[in-house]
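The next block holds one structure in the form of structure tokens; read it before the comments.
Shown here: the complex without one of its protein chains, the others still in place.
Letters A, B and C name the chains as they come in the text, with residue numbers starting at 1 for each one.
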Amino acid sequence: MSQANLAVDPHAAVMEESPFAIPSSKLVMWLFIISDAVTFGAFLFAYGYIRNASTDWPTPFEHASIWNALLMTFILVTSSLTILFAVRAAQNDDRAGAFKWTLITAGGGTLFAILHLREWSSLIGEGVRMFQNPWGAPMFGATFFTITGLHMLHVIGGVIALTVVALTYRAGRYSAKHIEIWSLYWHFVDIVWMFVVPMVYLLNMKR
Amino acid sequence: MNTTTTPNASGKSNGMATTYVVYVTILAIAVYQVCFAMMAGPQPMLMLALAILQASIAVMYFMHLAAERQVLALALIPYTIFVLFMMNMIWSDSVRLLHMRPH
Amino acid sequence: MSEAAAHHGPPQGFIRKYVFSLDHKIIGLQYYGLALVAVFVGMFLSWLMRFHLVWPNAAIPGLQLLSKVGAPGGLITPEYYLSLLTMHGTLMVFFVLTNAPFAAFGNYFLPIQIGAEDMAFPRFNMMSFWTTFVAFVVLLAAFVVPDGPPISGWTAYAPLSAIGKDAGPGLDMGQNLWGISIAIFCIASLLGSLNFIATTLDLRAKGMTLMRMPLSTWAWFVTSCIALLAFAVLLPACLLLVLDRVAGTSFFVPAGLVVSDHLQPHSGGSPLLWQHLFWFFGHPEVYIAILPAMGIVSHILINSMRKPLLSHKVVIGSMMAIGFLSYMVWGHHMFLSGMNPFSALVFSFPTLMITIPATVLTLIWLGSLYGSRLQITAASLFALGFISMFVSGGVSGFFLAQPSIDIYLHATYFVVGHFHLVMGVAAIFGVFAGTYFWMPKMTGRMMNETLGKIHFWLSFVGAYCIFMPFHYLGLAGNVRRYSSFVDDFMAPLMPVHKFITIAALCTGAAQLIFLYNLIHSRFWGPPAPVNPWNATSLEWTVPSPPPWNNFGGVHPVVYHDPYQYSVEGAKEDFIMQNSPEQVKTTVRS
Partner (left out) sequence: MGKFFAVTVAIIAILSAIPIVMNYWGPPADISTHGAAIDDQLHETMWEAGVSFLAAQLVLALFVWQFAGRGRNDKLKNFPGGAKWLVIAAFLFVGTEILALGVIGQKAWATVYFAAPDKDAVTVQAQAGQFAFYFRYPGPDGKFGTPRPDKIDEGNQNFFGLDPENDVASRDDIVAGELAVPVNRQVNLLMHSKDVGHSFYVRELRIQQDFVPGLDLAVHFTATKTGQYEIVCTQLCGLGHYNMKAYLNVLSQEDFDKWLKDKSAQ
């Protein structure tokens, strides 16, 4: 939104101090995150509600898919680490480093999305559709695809955003602040996944 | 009150050591969850509690909420938890649905 | 981005200036205009409904142009009645009651009242208006699709809304458009509330501490905090509804339904899930509509009374308490919907508790009137009318909060009377008060006071004539959402319905006075001075209308609490918030 990183905090001289002492854009990212957390929460509640009321809920995930999910967790949490490297580099004015680490993070996100899509396609290959699957309650597909789909949408959006931020940052129009703010978003995507894994994968593990 | 921006919230002050510890902890919890679920079956409440643990340390140390002014955490977290907590009122109907389905 | 308006210069060209404007004032006016269009469409629909209820066999000439199928020969069919009802509710709740008091006035005055040059994120602001506009167009498109607007009510209860055209006319494309429109609206509201919160917290002028913010600003702020998480729940609800409809899932549809002799392929969902998600948003929404009106009315009343309210802090605290409680009570819409009867008791208690902050607010308003120097203007009349309406609509909430009484009164006209008075009329009165009070600032022209007062009297008496009898009908057991009363039981109540319809037609017509006044004074009204009402808050320190960056590049400094009226020893009987004048004694309590 802003064109330059103002070195001087505009609050200092002419305005009342913000109660949180963070830039507005960071505050807005936090607010967006809690709002989005509630949106994801509503999805997970809906899933729990329907699953809980079903007698024939399928538990199809083989150990292989669980290990795959764990690998995805590893990739996503690691990308959370690399975006922290990017933030750190940006704060130390290491523009090349920050650029590199942001792109590596976006690469991690891409890898995650690819793994996820591979899993989706194998599930679709097994006959899972939005409202149909070979094992039991047809709502399984609906809840699985909506929750993981919404999450993947966030990942893909994040990858695009991080790429744009990295390029704009290298061009000098963005500052460390922007990388930090988008790192918050990226961590949030990671956190959502921390809930998706146990709720969607582990609970539906083959027993 | 301090009117200049505090050099907080970005890992500058607290080094990367914490970050690595948090990173390893989150992954360890994830592995524990999976192993536990594979051996003893998934226990929803335990899984959820562990996820909340993961999420809270991620929020506090990856997102540096712990390093921000405390008032930010106090504004955001109780509010979100309250709203999500209220949603739990739907469960009793979900259970009824199971017992009172037609036929 | 605290630098806010600094990075957009004075806009050039018509499109940049008036259409895709980044200026919060233009966006406020755009929201106001949108709400104005929506309110007249919504009111027109309610006319058609009222007309049909009492003269079901009288053709309305030309109505067949609106819908050939729904109104053949100008006669409204039962399903078209339900379409009108759905569209009336949706338009009014989303596009009028959310937009006018919150988005329109909030956008225009929140930044000025806190001494900011613009919203924190002008681009977000523009996006949020245009997203709302898209939602509005998508909703209105339901009128022109072949099967007409949906017939499932503004609450779109599943499975009626979820199973498609088997369930009845209007539930095909029309219902899809409804779901998509509301989902888009959720995103717009989200953007808007993010912006409001950031602006309020971060862009306050020097000296504008939180406790020095005017009550209207406080109300918008609390409202945006509610809207932030309430719309976040409606969004997934609408997405899942649309998925049920277009992707064949069944989040909200259980197994074994036979609709129009077709066994539906759905299984696994529950209508109660939709109701929970919808009302989880739906109850906070009521306060999203009424809280800004409370703030606006307080702001105006203080100005007309020439004295501050008895307590600034208590009013703010009450508004926050209402916001807090609003998340705990949604189940009172569902007492008889098949929800666990134990939950009903759990929801009933906080619902009754909301009465406490509401009563505190009312008592503060009334107590503040005592010993004031109340000036009667069109704005203050509407503010007083708001209090009267708020009380009338509020006390009936006491009935509906109790599940045992709800057994009798649920889904009757008592409910209709209740929410129309407290959420509809009261909030609209807040908007009218705001319009008469702030229009001089917004357009630079004074509105006609005499016409404003005539408008008030007709609206005030008219609104009571319409909505008070609704309560009597409800007590007698007249159920709502019926397109005609075919049974004997209702026959004795028809004279009441006739009275209501006539009152509604007259009151609706009286709004044309307002429209005339608005348009006429916009172009031909006498020019407005900077501070026509001798008010104290910052919006009255800037020219009418304010320049594009509000304070002309100067950063105002605030020295006082917002309502320094009738200050003894002051040069005038009030002290502006940004005036450095210091007086030892004040009448504040």
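Definition applied: a residue touches a chain if its C-beta (ideal position, glycine included) is under 8 Å from a C-beta of that chain, and two chains touch if they have at least 3 such contacts.
The model shown is predicted, which means the values in this text are computed figures rather than measured ones.
J.: I'd like the shown chains that the missing chain touches, ordered by label.
T.: Hidden chain, whole complex, touched shown chains: B, C.
J.: Given the contact definition stated above, which residue among C:46, C:176, C:217 or C:392 touches the chain not shown here?
T.: If we include the chain that is not displayed, C:392 is the one touching it.
J.: Could you tell me which of C:75, C:141 or C:369 touches the chain that is not displayed?
T.: Checking the options C:75, C:141 or C:369, the one contacting the hidden chain is C:369.
J.: Based on the whole complex, identify which of C:149, C:174, C:271 or C:546 touches the chain you can't see.
T.: Candidates C:149, C:174, C:271 or C:546; residue touching the omitted chain: C:271.
J.: List every residue of chain C that touches the chain not included in the displayed model.
T.: 77-79, 82, 151-153, 157-160, 163, 167-169, 253-261, 263, 269-272, 305-307, 309-311, 314, 336-338, 341, 344-345, 348-349, 352-353, 355-356, 359-360, 362-364, 366-376, 381, 384, 387-388, 391-392, 395-396, 398-399, 401-405, 407-408, 410-412, 453, 457, 460-461, 464, 468, 472-473, 475-477, 479-487, 489, 493, 496, 566, 573, 587, 589
J.: In the complete complex, which positions of chain B touch the hidden chain?
T.: On the side of chain B, residues 96-97, 100-103 touch the unshown chain.
Assume only the chains that are shown with their structure count from here on.
J.: Can you compute the centre-to-centre distance for chain A and chain C, using the mean CA position of each chain? Integer Å is fine.
T.: Here the centre of chain C sits 35 Å away from the centre of chain A.
J.: Rounded to the nearest whole Å, what is the centre-to-centre distance of chain A and chain B, using the mean of the C-alpha atoms as each centre?
T.: Taking the mean C-alpha position of each chain, the two centres sit 14 Å apart.
J.: Counting only residues that touch at least 2 other chains, which ones in chain C make the list?
T.: Residue numbers touching two or more other chains: 229, 233, 270, 273, 276, 280.
J.: Can you list every residue of chain B that touches 2 or more other chains, as numbers and ranges?
T.: Each of 79-80, 83, 87, 90, 93-94, 97, 101 in chain B touches at least two other chains.
J.: Per the contact definition, I'd like the list of chain A residues that touch chain C in the complex.
T.: Residues in contact with chain C: 1-3, 6, 9-11, 14-16, 18-20, 23-25, 27-28, 31-32, 34-36, 38-39, 42-43, 46, 49-50, 53-54, 130-131, 137-139, 141-142, 146.
J.: Sort out for me which residues of chain A touch chain B in the complex.
T.: Those in contact with chain B are residues 9, 11-12, 17, 19-22, 30-31, 34, 37-38, 41-42, 45, 48-50, 52-55, 63, 66-67, 69-70, 73-74, 77-78, 80-81, 84, 87-88, 91, 176, 180, 183-184, 187-188, 190-191, 194-195, 197-199, 202-203, 205, 207.
J.: Which residues of chain C touch chain A in their complex?
T.: Contacts found on chain C: 1-3, 6-7, 120-121, 123-124, 190, 194-195, 197-199, 201-210, 228-229, 231-233, 235-237, 239-240, 243, 247-251, 265, 267-270, 273, 276-277, 280, 555.
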